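The other protein chains are all here in position, but one chain of the complex has been omitted.
Then we have subunit A:
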Amino acid sequence: MGEFKVHRVRFFDYMPSGIRALAFNQDTERMAVARMDGSVEVFHCSDRFFQEKIIPGREQCGIEGLSWVGERLFSAGLNGGITEYDLTNQKVKYTIDAYGGPIWTITGNQQGTHLAVGCEDGTVKLFEVNEDQIQFERNLDRQKSRIISLSWHPSGSKIAAGMMDMIQVFNVETGHSIHRMLADRGAGTSRSKECVVWSVVYLSDGTIITGDSVGMVKLWDDQTGTLIKSHNVTKCDVLALSVSQNEDSLVAGTSEGIVVQFQFVSMVLEKDDKEWVRTRTFRNHTHDIRAVAEITTAVVSGGMDAQLVVRPLLDKIEVRSAASALRKIHFPHRRLVSCARKSGLMLFQYPGHLELWRLGESEGKGTPGSSLFVKRNPEKLLQLKVKGEDHIRCSAVSPCGGWIVYSTASTLRLYRLHCDNNNISITKISKLPKVLSSANQLCFSSDSSHLFSASAQSSVHIASLSQSGCKFVGTLKPKSGSHQAIHLLAASEDGKWLASANSDHEVHIYNLQTQKAHCTVPVYSSAVTAMGIHPATNCLFMMHADQQMFEYSIEQKQYTDWSRTVQRKGLHRFWVERDTPCLNVMFNPQNPSHVILHDMYMLCIIDQSLPLPDDKTQFYNQLTLKSLTEEQRKSQSHAFKVCKTFKDILCVELMPDQSLVVVERPLEDIATQLPAPIKQKKFAT
């Protein structure tokens, strides 16, 4: 195993942004998530909810609604615009103004022909979805109050709209209102407050289900425009509703942080008169639930507490496995921290700015497990604010600590950092090559002489860095394959190889000396979450979202023997059942057989020289090993050494002086910075 001095970093005040909207695409099994800061993320539901794509937001861009139309993703927000996203290159494609004031909701019909938006001025606007753009078609009858929620009838001929105090049903053909249904205000003091119909769902059998601010889930009949049944779910608001694909289950998210499930079950077995019955309650959130979505096998919910909760529905799951466990996603599946290994600098990426810190120093040695005296406190050297409204997409600091680079959706900026003891100065490199206008991922070579910038069409631009400035060297393009954006780059220690991974799970390896594509790793079904090139053997070590690991020899263009052994013997059950992806792969230069990995909950060292554990052996065996003698230890030990001392890990980095930097962000700290939740009585009736 080995002993490390650990820098336990807790000064990265990363705050995840609250979740505002969810949209599920049944065909591609993708979940789109819109956050309060305007960013949109795409999760792959069948690949262990890996965060495939992140489209950073902008200042003053509150997204209120998300909608898939086919494989195209649209959003609308309070700035009054409708935005389509370019998911291949992970950026905004275009934004058009709807000219109706702030937009509260957007929804596409099932046919994929039209988008409907509900505006502040009381209009429902229909947009025709064309090949490359969307085009305004017409307004439905204008109402007096704002349109809060919309739902298409599955046939596409009718639209139900939730407003203040009422629900309107429109005929799409004529644009006229068919029914107007009044929602009751609550009793007592809340009578003076308007009843906001936060969410509406139109079922194919003509039932309209609404969730409102009085805390009721109401079922209406669209033929007669009458209330069928109402369920009192909560004392506060029902903010979100979602119905399953086959319309037999409905989930409602409330501002108390509970999700209530309703099911369409027959009251008498083997008969057909079905009713909506309140069934289960899920309590996984502490704050308002702003969005819920019922997907095939799970209920996904997100809200103000910024976590995405995937609660599996056990009755819909065929085989219980790690893929179908309760999952809470707190942190992005990308690295927000980069580390200048040689100079002990850390670069933290916030949405709107960067922070550069110097690590502290400690004195002497201590016993294992004890904390050392800090000689020099960590120091914040620099805070770099982003110019413009766009948020940072990616950033990097060079290993030598001399360069900082970041990219937003529109610009890429490179800075030269001068650091003489206490004097920090920074100069912007003004003349950048034109190709370096924007990057999906950035990476420095290990000797800090080159900058690799992943850009459109899965290509990587190389720029050489020198005192004088930055010079474009060339572009690496894959021989074939998809044009999906690259989300991971890894350069070899000797400066010879570069590996890139894109969201189509392709991994390309380039020879930097010839600037040609070297080879492509066989495509695996799961996304690459982390990779690294071994400094000694030049093997590419890849971690995948389904927790599988591969080692690929670049020079021999084939999997190594160890990798084949792993695949043949299979990984231990406990390893595969972990629910967060590995985010970094590191190698210990002192011990070439060691590979260091980490995810959100643990740090693991894989000793490739030791035998692999099978399902019968004890996986977490450190404690037992401690009690054994040297001889017995040998027979008992296996390749995986797991350390769970640290929690809520954002990043782990191995420094050249054999010390580890562990960046933690305790969830309790995040919880304290969240707004206060709705106060609830715990006891009494």
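What we mean here is this: a contact is a pair of C-beta atoms (placed from the backbone, for glycine too) under 8 Å apart; a residue touches a chain by one contact, two chains touch by 3 or more; residues count from 1.
The rule we apply is simple: contacts and distances are computed from a predicted model.
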Matching the hidden chain's UniProt record against "WD repeat domain 75", "Phospholipid-transporting ATPase", "Elongator complex protein 6" or "Coatomer subunit gamma" returns "WD repeat domain 75"
Of the listed residues A:Lys93, A:Arg280 or A:Arg633, which contacts the missing chain in the full complex?
A:Arg280
Of A:His7, A:Arg20 or A:His231, which sits in contact with the chain we cannot see?
A:His231
In the complete complex, which positions of subunit A touch the hidden chain?
231-233, 261, 263, 265-269, 275, 277-281, 314-315, 685
